[in-house]
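Left out: one protein chain. Kept in place: all the others.
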Amino acid sequence: MSQRHLLALFNDFDEAVAAISELRAANIKGFDFDDLILKSPIEHPEVETVLGDRPIKVQWFTLAGACMGGLLAFTLVASAQANFFSQIKAGKPIVPLPPDFVLTYEMFILGGVFITILGFLICAGLPAKRSPLYSAKVSEDQIGILVKGDEAAVTAFKAIFTKHKALEIQEEAGK
Amino acid sequence: MGKDIREDIAWAQINKDVLKSLENPKKLYWVILLIAIAMVGVAVGCEIYQYQTGMGVSNKSNSHVWSLYIATFIFWIGMSHSGTLLSAILHLMHADWRKPIYRFAEAMTTFSLMTAGLFVLVHLGRLWMVYYVMPYPNERWVWPNFQSPLVWDMFAIATYLSSSVIFLYVGMIPDLAICRDNIHAGWRKKLYTVLSLGWEGTDRQWRNFRITYLTIACFLIPLAVSVHSIVASDFAMSNMPGWHVTSFPPYFVAGALYSGCAAIITLFVILRYVFKFEEYMTLPIMRKLVRLTFAIAMVWTYLNLIEFSSVWYGHDQTAKDQLIFKATGPYAPYFWAMIFFGSILPLLLAFKRFQTHLPLLFVVSIFLNVGMWLERWMIIGPSFAHGHYPWTWDHDQWPSLVQWGIVFGSFGWFTLLFMVFCKVFPSVSMYEVKEMVYHRTLALKNKPAVKGEH
């Protein structure tokens, strides 16, 4: 069965929240609530709470990146020094720990930052092509709700959106 | 004290105001840009001459092996620290007033780091061999000396520069999407389309964005502190009298935040005036910034006193002699100028009526930075003039015009980068100003309810 996409734009955030809660409560056939996408100009956790528990995994990338960065730095630096053994430096051991810790620390941060960014791109699905249902208004001041459902569900969607004073409803046949 | 921002600014208006700053610049912009390029030209000319002839033309000597380049290097590195302070520390502390001003502060961070990096290169005797400092695998198994604070510097600055560029960029993605949606002509459209990575503001993007931004902010704070501590280690780890001081790292970090905050005040006044950002860069925000600067100035003063008194009461006669030499010798005018600009002048900032007096703040903030530059110069110059070994004392060495030319040009380079940034990227964070307005509206809405409970 072909899927339809709908984007509704709202001016009032409270109305948008109400619309989402209603979509969630209304058991519309052929519509999975997890497919609902909220598009907003700002980051607001308050509105996102109605979406329910959606997982964030970036922090695991951070942990892995930071640990790897630090470990790698220490191993590489210490073994590079150990291969440079014929050249003692100024009464210091060949593998001096304090300087190596400084470098470990820096690389811990570097690894953390870089892999976090990698994690961000992966988790947020960026870079991506913009979906055809996008309005420049979303980057200005309106909030958008993008839903996906069977053709049969479209009327139900529209009813809920208009009830909550949607300014505009864009519609497009899914792939 | 007034409110940081009006809650009734229309969001579309925010977009419009900020995007206006990206419109084609006026004539004066090009004039200043040309002046900046000319300044860079002077520096490039000096550097080519020095590169061809040898470091001798900078009039350093075997006693004064380091000079203005290193002093100015610390100056620029230091200036880069407040961007992080504003964007990362204040972000973690939920200080909303940072939102309209952190973007340009972060840009300042990035560009002053890029300026500082050039000084390392300019300083080297054999610039063409600079890659020896990098740990790259080679068939001879020769590595850089990981014990050297200069190698730590290399690691720290590389980490800091790349992280702060990333931080600046990631924080800008939603704004770049706004630019993409609103600017439809020419190369800019393409640039914004590519850079915004197809940002749509979906909940998934925002959710991951929030945690990413927070995580990087958490990393950046210890990183910024470590970067300037490591720069301080270049000195504190050596055995030069006057440098071998335990309090150097915090002293450097305080100095860094200080000069950075002063620079933010300067740029605040300029941007507010040029782009007519009165609605966003408001006077209450300036007042908070000035108070912050004042507090840091006092911290710096305190650490300065700590350093002097620990030398004075210590048993290291050489270091003590050097302190006396700084305060009374040929460098005395600069030393006392540093004390005046760094510790006395900021007292003005304590007065309420000066805290929002923009023309005065503009002048004062520039002089604060002059003081901070002198501080760095006082660390380098007199220390080399009056070291451990009396036979090598050289009180008369003065940097040549080649050095001054390169230092002069570095300001042009910074101006150039910053001006290009301001015209290509939004210098006020639009989405965060909206958040600020939104939070304010929410707070106003909830206020009566809160009162009712009591």
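Order of writing sets the labels: A and B. Residues in every chain begin at 1.
Criterion: a contact is a pair of C-beta atoms (placed from the backbone, for glycine too) under 8 Å apart; a residue touches a chain by one contact, two chains touch by 3 or more.
Keep in mind that, in the parts below, contacts and distances are computed from a predicted model.
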Which of "Cytochrome c family protein", "Sarcosine oxidase subunit gamma", "Menaquinone reductase, iron-sulfur cluster-binding subunit" or "Aspartyl/glutamyl-tRNA(Asn/Gln) amidotransferase subunit C" is the UniProt protein name of the chain not shown?
-> "Menaquinone reductase, iron-sulfur cluster-binding subunit"
Check the options A:68, A:95, A:128 or A:167 and report the residue that touches the missing chain.
-> A:95
The one residue from B:53, B:328 or B:441 touching the chain left out of view is B:53
Of the residues in subunit B, which ones touch the absent chain?
-> 53-56, 59-66, 123-127, 129-130, 132-133, 142-145, 147-151, 154, 234, 237-240, 384, 387-389, 391-392, 394, 397
Could you please point out the subunit A residues that touch the chain left off the display?
-> 75, 78-95
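Note that only the chains that are shown with their structure count from here on.
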Residue ranges of subunit A in contact with subunit B within the complex = 37-46, 48, 51, 54, 56, 58-59, 62, 66, 76-77, 80-81, 83-84, 89, 92, 96, 99-100, 102-103, 105-107, 109-110, 112-114, 116-117, 119-121, 123-131, 134, 136, 138-141, 146
Interface residues, subunit B side, partner subunit A - complex = 10-12, 15, 135, 141-143, 145-147, 151-152, 155-156, 158-159, 162-163, 166-167, 170, 174, 177-178, 181-182, 197-212, 215-216, 219-220, 222-223, 226, 230, 431-432, 434-435, 438, 442
